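Before I ask anything, let me first share the structure, which is written out below as structure tokens.
Here the complex is missing a single protein chain, while all its other protein chains stay put.
Residue numbering begins at 1 within each chain, and the chains themselves are lettered A and B in the order written.
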Amino acid sequence: MSPRLLVAIAVAAALGTAAPLPGQTPIRTGRATASEGVSLRILNLEGSIRVSGWDRDSIDVTGTAEGGSTRSGFYIAGQSGGTGFKLGMDVTAEGQPVGAARLDVRVPRRSRVWIKSNAASIEVDDVRGGLDLYSVSGAVRVSGRADQLSVESMDGDVEIIAASVWLKVKTADGRVLLEGSADDAAVSTVSGAIVIEGGRYARARFESVTGGVELRGAIPRGGNYSFETHSGPVTLRLAPDPDATVSVTTFGGEVRSEFGPAPASGGSIRLGDGEAEVAIRTFRGSVALRRR
Amino acid sequence: MSCDDVRAILDAYLADELETAERRAVTAHLASCAGCRSEVQAWSELLERARALPRSIEPPRDLWPDVDAALDAAPVVALGAAPWRPRAGLRPVWLVAAALALVVVTAALTTFFLRESDTLLARKLKGMPGAASPSTETRPASEDLLRSLEEQNLPPETIAIVQRNLAVIDVAIAELEAALAEDPDNRELARMLVSTHRKRDELIQGAVRAKEGG
Partner (left out) sequence: MHAALAVPLQAGVLPAVSDDLVARAREGDRAAFEALYRAHAGRVYALCLRLSADVLRAEELTQDTFVQAWRGLRAFRGESAFASWLHRIAVNAALGTHRASERRERRVLPLAEPPQGRSDAVDTGLAVDLERAIASLPPGARATFVLHDIEGYAHEEIAGMMGVAAGTSKAQLHRARRLLREGLTR
């Protein structure tokens, strides 16, 4: 885990039990919602955002916002009993946040939630109506069940523990840790590393330019995985008795295998019954097939 | 005619492509072979079901916003006389120099997709000035893109992230172009180049997204 992610989580945890500091306004508000089709847009550029699904037909927000005697910059909008809601911290005309906020939001589990952050960390647990999360440098963590899950970050680290139907993650530098599952996954970075630690997908594509891509564990039978880098190393650390047909295409990277002779570029090797299809394509990244 | 013979030409039989004599032979066989008859039945049913599949499927979500954004990332610039019109509204206005530099790649990409051949991309790139070497056309484009982002008042930290990742991608593009110059018929290289260019577009779109919404 990157230092940045650790710090973000530690700060969030610490603030969770602290009383509001002077100059901070406590937030305690909510809205009743319709019983179906709820959607929520959250904008909080600085601080932290935590969203979790619950079984009530209401949105509940607690936390603190910077500001003090005058307006704190926190807003919540949307008709009580309705389906569309917005909340967060105001931004100036130049796009700067009026202040930082720590927001703890409960939403109906089937809500569709859209979150935008700059440096604020984002944590979502068990929100199942569709998630669209965007952050510049804030770390993102998603757990529980999700439906369609899209996470975009510039250099915030992303950790996915959620089980979703489909998963899309895009970062520039941010590191991506995949421990969840999905039918379809597309994960792409420029220079961030991608680590699949127990993540399981029916069809998955992992791409990076210079970031390394490492899979630790098993690839499900019938799975179809594609790894593509420009120069980032690709490493498969496979659990015992792997079943996969691994094909490799490279223009200069070294290919090593602990499973017998390494495949030459354009070739493939069959492990076990070969029941998963794995394609590794790299321009000059090294490729290593190892036992876990 | 044996059952194996019939099964081997079932496709042609069902598509009515057999010569008269062969077709009569198959028909005769079918008259007395229940096994092959049910085989023909099963194949016809399969084809009917395939034909009945919906030809149009709505994407699970509206893709237009992403298409719209991608159109902005590299605007259509006429190679002829027609002027390039910036799109009115809040979207960033790319500098003309950047747009012209992107045309080099855009024209090549267009040709790539329309001419059904990856090798055309390589040849087009080879023919463009400066394309075979670390391209002077794409480097200034990145500087102009970054300047444009600054003018949009993106925070300096965001610009720094874009800058270092753009540099990474530009190096990768230069390496792929050089490799393609050596091996212009290599489809895999051409595919990787197109894919890396798309990453560049996506990086800029991602940065622009920091500005929008709210």
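As a convention for this text, contacts are C-beta pairs under 8 Å (C-beta built on N, C-alpha and C of every residue); 3 or more make two chains touch, one makes a residue touch a chain.
All values derive from a computational prediction rather than experimental measurement.
Visitor: Among B:C3, B:A28 or B:L46, which one touches the chain that has been omitted from the display?
Guide: Going through B:C3, B:A28 or B:L46 one by one, B:L46 is the residue touching the chain not shown.
Visitor: Out of A:S231, A:S247 or A:T282, which touches the unshown chain?
Guide: A:S247
Visitor: From the list B:E22, B:E157 or B:E188, pick the residue that touches the absent chain.
Guide: B:E188
Visitor: For chain B, which positions touch the chain that isn't shown here?
Guide: Residue positions of chain B that touch the missing chain: 11, 42-43, 46-47, 49-61, 63-64, 66-68, 70-71, 74, 76, 78-80, 82, 85, 87, 106, 109-110, 113-114, 116, 118, 187-188, 191, 194, 198.
Visitor: Tell me which stretches of chain A touch the chain missing from the display.
Guide: Residues of chain A in touch with the missing chain: 166, 168, 183-186, 202-203, 205, 221-224, 245, 247, 249, 266-268, 270, 274-277, 279, 281.
The definition used in the following text is that only the chains that are shown with their structure count from here on.
Visitor: Whole-Å distance, chain A centre to chain B centre, using C-alpha means?
Guide: That pair's centroid distance is 26 Å.
Visitor: Per the contact definition, I'd like the list of chain A residues that touch chain B in the complex.
Guide: Chain A residues touching chain B: 43, 88, 91, 94-95, 116, 118, 134, 136-137, 148, 152, 154-155, 170, 172-173, 188, 190-191, 207, 209-210, 228, 230-231, 249, 251, 281, 283-284.
Visitor: Give every residue of chain B touching chain A within the complex, in rising order.
Guide: 60-61, 153, 155, 157-158, 161-162, 164-165, 168-169, 172, 175-176, 179, 188-189, 192, 195-196, 199, 202-203, 206-207, 209-211, 213-214
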